[in-house]
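Only one protein chain is missing from this complex, and each of the others stays in its spot.
Naming follows writing order (A and B), and every chain is counted from residue 1.
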Amino acid sequence: MNLWGPIGVAILELKRSFSPFRIGTWVLMTAFPLLLIQLLLMRISPPPSAEALEAIAFFLIIRVVTVMGLLLWATPAISSEIEGRTWLYMATRPGGGQSVLLGKYLVAIGWAISSGFLAVLGVAWLAPLEDKGVFCLSMMGLVVLASMTFGATLSLIGALVQRRAMVVGMIYLVVVEGVLSAVPATLSELTVTLRLQILESQWLLSPDSPLVESLKTHSTFSLPSIVHVMILLAYTAVALGLALWRIRVGGYLTDPED
Amino acid sequence: MPLIDLGYRRWDGVRSSRMWRALAITHTGLQLVWRTVWLRRLLWFAWLPILPVGIGFFLYEQSITQPDQQRMIAEIMEQAFDRPDVAEIVRRDPKEARHEVWAQMLFAFFRYPQAINMVLLFGLVAPRIISHDLRSRAYLLYFSRPLSVAEYLIGKLLILGTLLMMTTTVPALIVYVFGLLLSPDIGALVQTWDFPLRILLASLVFTLPTASLAMLLSSFTMDSRYASFAWFTLWVLGWVTYGVLTGLDVAEGGSGGGITLLSGSPTTRLVSLYHALGDVQSVVFGILRDPSAAQSAIMLVSVLTIVSILVTYYRVASHLRA
Partner (left out) sequence: MSQAPSAVIELNHVTRLYNTVIGVNDLHLTIPQGSYGLVGPNGAGKSTLIGLLTGALQPTRGEVRVFGVNPLKEPRVLRRIGICPASELLLPRTPAIDWVTELMMVGGFSLAEARARSIEALRYTGMADAMHLPIGSYSLGMRQRVKLAQAIAHDPDLLILDEPFNGLDPVGRFEMNQFLRQWTGRGKTLILASHVLAEVEMVTDAFLLIYGGRLLAQGTTEELRRIVADLPQQMTLSGPDVARLSGRLAAAPWVESMQLSADRQSLRIEARHADELLTQLNRWIIEDHITVTKMVGAEGDLSSLFDILTRRHRGYAR
């Protein structure tokens, strides 16, 4: 695989992403947390605490819109080429399949990060937070980490599951990252969400927050932030590596079903 | 130039009635989707929830003759289903509570496992149901036959309806019969004769809006992944919005949750299609005594169904006009 391959794929994918549907999706994902938080601020008197708003912002931006955006951008990387009957053209070029995966991954996290950053800035502007600077920096860092790691795992799902990748991705997000991450057991240590929640608790929340209390039961809670960041980066590298290896092995059916 | 006699023009058989034409679309569509391995796996998985429901029916029927178990049933009704009224009746006379208990369990069956199953099932099958025909221009082949757009859409709708009914209506009817067979006396049939009709109505209420919405999304794009994404996003964002606003309702002194999730105000539940459908189904099963409380939800679901069908019709027909 050469460097120009992923760049070429990323350029075309970026051009394709400026379609009305994708732009509309991006706007919806960016605006959704802002709309909900604005609704909360309008209807509750007195308004929720700064910490509660930060926790809600984390949930909406990191665990909902970033992840949903990546479900659209990253998961169907391979299946969309197969459905468009263009996979064979890529697969018969040196490192072509891997270029597709990496190129689309780069565009996916680009869109997710841009959407997340704007949402964070919007929330910081709207909500009565104590330290907007810390909030913005922490949340943006979390957006980048979440985009990279979830993007990699969803790309891996897309590489492993040739057909119906988005459905499997959805099941993974709900069952693993949604339900399992909340289970107070070793199993949840393997999830991306738990790592992000621990970082959230260390960077944003106060030590006596209820969320922090619930996270303290996990054995890795007290590890420094850098360790959790490294774990997330390792997840990213492993997921991308496995995806690239799977594509290298090949054997994708080039005729879409039906 | 004389017409060339190709032989088949001499066929003088009788064509099938127009009303069955849509079934040809349905039959072919079901054959095609049945080839999907993931679908077959999902259908097997979707039948698992009848086990706890069946066990629930069994325990309840046993409790009629065993007072110890009556307390357990009453507690479940109170804690899990947030129905202290039914719990009271169970403690007083379990037989009298049969209709309410059965209704609650069937409602829970439709509401939780099968609703999630529906989202996954339609997410698996529905995105390609029209988009693939548009992308591959197969619709030109369909409409070169004596087939109207309405018949085409009915056929497609029946594909989704059949799949969903296989995982909701059929298991619900089976568990109902199971409950009858487990009951200690024939009086159960007298008390619950209306349930097959309620099950069918709940299935219709469940299937029609969701299937027409899924078809609408599929008709808007030639790329099935966009339809798939839109489908999942609709449910996720609706649920999240509802969750945030319900927390708001609780903070303002509203009712808390319970397994029924009929918490929050009726207006709040309109932001989530899942919860609006739940309101309508609760009317069907008689859990919500006053249908006017679910008026908004009924209106929303009806409007959604009609608009979805009309827009889908327009979308498909516009390709023929192009």
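Here are a few things to note about the model shown:
FYI, contacts are C-beta pairs under 8 Å (C-beta built on N, C-alpha and C of every residue); 3 or more make two chains touch, one makes a residue touch a chain.
As the structure is a prediction and not an experimental result, all values here were calculated from the model.
Contacts of the undisplayed chain with visible chains (whole complex): A, B. Here the missing chain is touched by one residue of A:S45, A:T92 or A:S219, and it is A:T92.
The missing chain, though absent from the display, is touched by one residue of A:E54, A:E83 or A:E200; that residue is A:E83.
For subunit B, the residues touching the absent chain in the complete assembly are 135-136, 222. Taking the complete complex into account, residues 2, 4-5, 7-9, 11-12, 15-16, 19, 83-86, 88-96, 99-100, 250-251, 254-255 of subunit A touch the chain not shown.
We adopt the following convention: only the chains that are shown with their structure count from here on.
Taken in their complex, subunit B has these residues touching subunit A: 32, 35-36, 38, 120, 123-124, 128, 132, 135, 221, 223-226, 228-229, 232-233, 236-237, 240-241, 244-245, 248, 251-252.
Touching subunit B in their complex are the following residues of subunit A: 21, 25, 28, 32, 36, 39-40, 43-44, 56, 60, 64, 68, 71-72, 75-76, 79-80, 83, 163-164, 166-168, 170-171, 257-258.
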